[in-house]
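Below are the structure tokens for one structure; questions will follow.
What you see is the complex with one protein chain gone and the rest in place.
We just call them A and B in the order they show up, numbering each chain from 1.
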Amino acid sequence: MSLTAIGAAIAAFTGIGAGIGIGLATAKATDAVARQPEADGKIMKLLLLGCALAEATAIYGFVVAIMIILFS
Amino acid sequence: MLEVSLLNIGLTILNLLILYFVAKKFLFGRVDAVLVQRREEVESATKAAETAEQEALNTKKEYEDKIAHVDEEKEQILADIKKQGYAEYERIVSEARKKGDQIIVEAKHNAEVENERAKEVYAAQLTDMVIDAASKIAATKHSAADDMELYEKFINEAGANNE
Partner (left out) sequence: MKELLNELLMEDKTFLKVPFGSGYLEIYKSVVMTWIVIAFLFILILFLTRGFTVHNISKRQAAVESFVLWIRGVTGGMLGEEAIRYADYIGTVLIFIAFSNMVGLFGFTPATMDLNVTIALSIMSIILVEAAGIKKRGVKNWLKGFAQPMAVIAPMNVLELVIRPLSLCMRLFGNILGATVIMELIKFVMPVFFPALFSLYFDIFDGAIQAYVFVFLTSLYIKEAVE
């Protein structure tokens, strides 16, 4: 078993952080919409923004994994 | 995959700047020109409407003032005329009074003159009568009782003549 595979697998762990972060954000967003349903447009915009920003760290892990696979 | 070449970075920056200037000139420039012109037209039309409204208000106020003044003037003219009428009336009345007074005075004067003349005429008549009586008495010799009778008859005649 080559170390590149293990390295790429470890690099793919960064997805955990993104999953937890986006799950928490969505939970709070649904709470806020349940509390005040007429603000749901703004809340959805903020949620999308937060998800896109939180996804960035997972993407960093993905890029690192691809680089590991392809460059050694 | 990860080659970084400065040339391409520089070319891309150049491309971005070209795109920015193209968009600014053609898209934003033209749309801005139309929007600004439209806004100016709306503003000038609003301002002209406001000025016209202000002018209309001013003219209306002028006319209202003038109408109020017309009422006042009318009152004033009426008052003047009335005053003039009163003055005339006063004048006429005072003249008439004066003339009346004058006539009365004249009449009194005339009456006095008439009175004087009547008195003179009476006095002349009396003198005539006295002369007559005296001649009559001188013509007849009478006693004292006849004289008394004659005097009474004469006084009665004079009194009857004078009545």
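Simple rule for what comes next: contacts are C-beta pairs under 8 Å (C-beta built on N, C-alpha and C of every residue); 3 or more make two chains touch, one makes a residue touch a chain.
Predicted, not measured: the structure shown is a model, and the values here were computed from it.
Asks: Of the residues B:38, B:82, B:108 or B:153, which one touches the chain left out of the display?
Replies: B:38
Asks: What residue numbers in chain B mark contact with the hidden partner chain?
Replies: Counting only chain B, the missing chain is touched by 1-5, 7-13, 15-16, 18-20, 22-24, 26-28, 30-31, 33-35, 37-38, 41.
Asks: Could I get the residues of chain A that touch the absent chain, sorted low to high?
Replies: 48-49, 52-53, 55-56, 59-60, 62-63, 66, 69-70
The rule is short, and it goes like this: only the chains that are shown with their structure count from here on.
Asks: Taking the touch rule as given, give the residues of chain B at its contact with chain A in the complex, in rising order.
Replies: By the definition above, chain B touches chain A via 1-2.
Asks: Going by the contact rule set out above, which residues of chain A touch chain B in the complex?
Replies: 67, 70
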